[in-house]
Structure formats: structure tokens, C-alpha cells
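Apart from one protein chain that is not included, each protein chain of the complex appears where it belongs.
Then we have chain A:
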Amino acid sequence: MKEDFRPQQDEIKERRDSISVKGGQKKQLKCDTHSVSGCVSQRACVYCGARVVLNPVTDAVHLVHGPIGCASYTWDIRGSLTSGSSLYRNSFSTDLQEEDIIFGGEKKLASAIDELVAKHNPKLVLVYSTCIVGVIGDDLDAVCKAAAARHGIEVIPVQSSGFIGNKAAGYRAACDVLLRLSLPQTANPLPKQQYTINYLGDFNLAGEAWMIKNYLAEIGIKINVVFTGDSSYETLQKASATSLNIIQCAGSMTILAEQMEKRFQIPYMNVSFLGMEDTAESLRKIAAFFENKEFNKNTERLIAREEAKVGHVIESAKQLFAGKKAAIYVGGGFKAISLIKQFREIGIDVVMVGTQTGRKDEYDTIGELVNEGTVVLDDANPSELEKFMTEKGAHLLVGGVKERPLAYKLGIAFIDHNHDRKHPLSGYTGAVNFAREVESTLCSPVWKYAKEGPHHG
């Protein structure tokens, strides 16, 4: 099958290798590169990557060392829930001014840390660097080290100058911090707690980490630490005392899992709790790891019970959605893979898949999963989303806040998969929520008015 899109006059040559069509000319999708300037990339920066991963550490002071915008635009934007402190829901900033840029911001930063420690008495202060801090050369390490000594608490710099890469570099910076926090405080390694695991790459959006915790508890497995949903300074320190790391958000957390395997001999596996199929498969995988017959039995009982409970909802959704086509544009490749499967579960074919920061191996998997003719794009922009959704006749798009108005303006249904959503999409509850959300948007009467009307004569 030939490529079924034609280069247009307004095509940007540098973007050509970042777009592929399954069954089209064989080529390797270009990914993990810098965004092409002027193309309205949907990607964010290093600071953003670090901030979204670390922000759910609930009892930390998250202090942004930089001008006000960086703190302003990231204030409480995650729907991460807490069972303890709410300190993370504040946005602290040194609010750098022109004179700080000229004379350096180190003194201001030191005073800011002092003020915040005095007021909030935290055990942990995370100091994020932003673009200009990297340029003016403030010595974040030194300021943090001195503050830590002064107050007797952890004050950790997060090296997240915006321009030194993209969001993925921010994930790495966050993982560096998390690893540092996980290092045992004593010379001896912490004893491994039996039948416990760490849950990496879940940010407890709408309580999703709690939901998975309940499933695992029923099987007989305890969650040791969640990175970073509803985590705290103290829980993070116990991270090395466990037998297995499971990773939900592979994009942000694989680096940490690799490091923990190297240092603490904790093996890791990827899991996904999006959709019934992935949820069941992941629970089985986790249970199997412990080679405990009781666990396997408990898992099967849980799966059978939950599937009986929600199976008919998914089945009837499938009937309802027959013939519908979906487009995906999300942050990470692993999430895109889960979504392709989840759409299949409810009878919807995926015709376009894009991610912000997908990796080569993830795009390979995507390529295997999708049907002939499906368009796959890395770092897509609104023009490309519009073009391919229109060409492929997508009926709905799943994406984030920025993509929603575009879909709606095109008269296409939309599913929120962003981090400020207020309903869980994980596990069996999430599978039902997902199906219902698809129904609420695909089956809304609104599209009738968007199609018909006086303007159509």
C-alpha cells in the first residue's frame, strides 16, 4: 500500500521523517530529537518534565527558582490526590526580577528557602532551576547544600533548565532526585519487605494509585512506595526495601527503575492499568512474579469478579461504538500503546497515533499494533493533527487540554487524558469511566447541531 497522504505546499520538510503510515514506504520514525522551530510543537520543556513527575511528593516545598511564569503556569495543575500533607498544592517561586538577573539570584534563593522553612517546617525542599538560572549561572548546588546544613533538612536542586533538552530530560532530572531520596540513610541496605512492590510512574490522579493499591492488597501484595503519587519524604526513603518495581508511565520512570535495579537489585516490569485487558494482564504478571499459588488464585478471583461486574458495560459500549474511529495524541508512547488496546476493547479502531516523547521501541510496538493505513507521528503539531484526523475520518480524539478545543472545532468528539482530570481511568472502574466518557462525547446530540443548521442551507 502506498502512502496515502500527499506532500502539500505547506509541508515542513524537517517534519517529514517524524510522520509515517503503516504499510507505507518502510522508514524509521524519527523521534527523541529537538522540536522543529516554528511548527507549534505541543511539547513542553525540561522544567515541565521534572515538575510533573515530582509535584505529587505531597509534603515537599516545591520552590521554582526563576521568573514568575514558570511557577504560575504549573500551580496545582495535576489532579494528584493526597492522603496527608497538601503542601505540594502551593506554588512557590523566587519571582526573579531584572536586578536578580543582573546581580545573580543566589542570595534571594537562600532567603526564600529560609522563609519557606520557617513558615512551613518541611522535611524536604525541592528547588527547580529554570531557563535563566542556567544562563546566569546561579550555583544551585551550593545554595541548596548550605541551606540543608543550616536547617538540617534535605534541600535538593532539580537541574531543570528549560532549554537543555525537552520534557524527557526533565524526567531524567526528576529521577536523579528520586534516586537520591531513595538511598538508604544508613550504611547497610534496608531489609527487603516481603511481598511488597514499588509502583513507579503513577501520580495518583483522581486516586488511581489508591485503586491499584486496593487490588494488590486483595492479592496479598503491599505497595511499598508510589513514585510519586501521594508520596512523602519518609515513604520515598523506604523505596529500596522492596522486591519489585512496576512501572506505569514508562517514559518518566524507566530510568529510575534501571538505576534501582543496578543499585538495590530490584527487578522491574512494565504494567498498564488502562482497560480491562491490560489490567488483568498486569495483575497476573505481578502475582506471577512472587511465585505464590495463593496470589495467583486471588488474582483470578479478583479478575473474574470485576470482569463480571463491568464486562456488560464494556460489551454494550462495543455495540454502540461499532464503526467508530479514534485518534490518539498523548505525552508518552507507552500510554498510546495502552490506549490503542483499550479502544480495541470497546470496538473502536485507531487511525492516528501521536506522542510528544515516544521512544523508538514504543513506536515499533505501535506500528505492530495498529491497522494498515494508520498514521503515526512524533511531536505532532495542530496542523498535522487537523490534517490527519480529517483525512482519516476520525470520530474522536484522545489528548490533553490544548488538543481539546481543536477537536471540538473540527466537530470531533474528545476524551481527556491529561493530568488535571478529576475521574480515574485506571483499573476496572477506569475502564467503565473511559467507556462512559467515550459514550458521553460520541453519542452527544451536539454533533447534530454542528453538522446541520441554517449555515448549511
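The rule is simple: a residue touches a chain if its C-beta (ideal position, glycine included) is under 8 Å from a C-beta of that chain, and two chains touch if they have at least 3 such contacts; residues count from 1.
Keep this in mind: contacts and distances are computed from a predicted model.
Think of the chain that is not pictured: of "Acyl-CoA dehydrogenase", "Extracellular solute-binding protein family 1 protein", "Nitrogenase" or "Polysulfide reductase NrfD", UniProt labels it "Nitrogenase".
The chain that is not drawn here is touched, among residues A:Asn166, A:Thr355, A:Thr374 or A:Thr429, by A:Asn166. Of the options A:Leu116, A:Leu274, A:Val351 or A:Ala413, the residue whose C-beta touches the omitted chain is A:Leu116. Annotation: of A:Ser18, A:Thr58, A:Ser80 or A:Thr94, A:Thr94 touches the absent chain (contact as defined above). Think of the hidden chain as still there; on chain A it touches residues 10, 12, 14, 34-48, 63, 66-75, 90-98, 100-101, 108, 111-112, 115-116, 130-132, 134-136, 162-166, 381-383, 386, 400-402, 404-406, 408-411, 450, 455.
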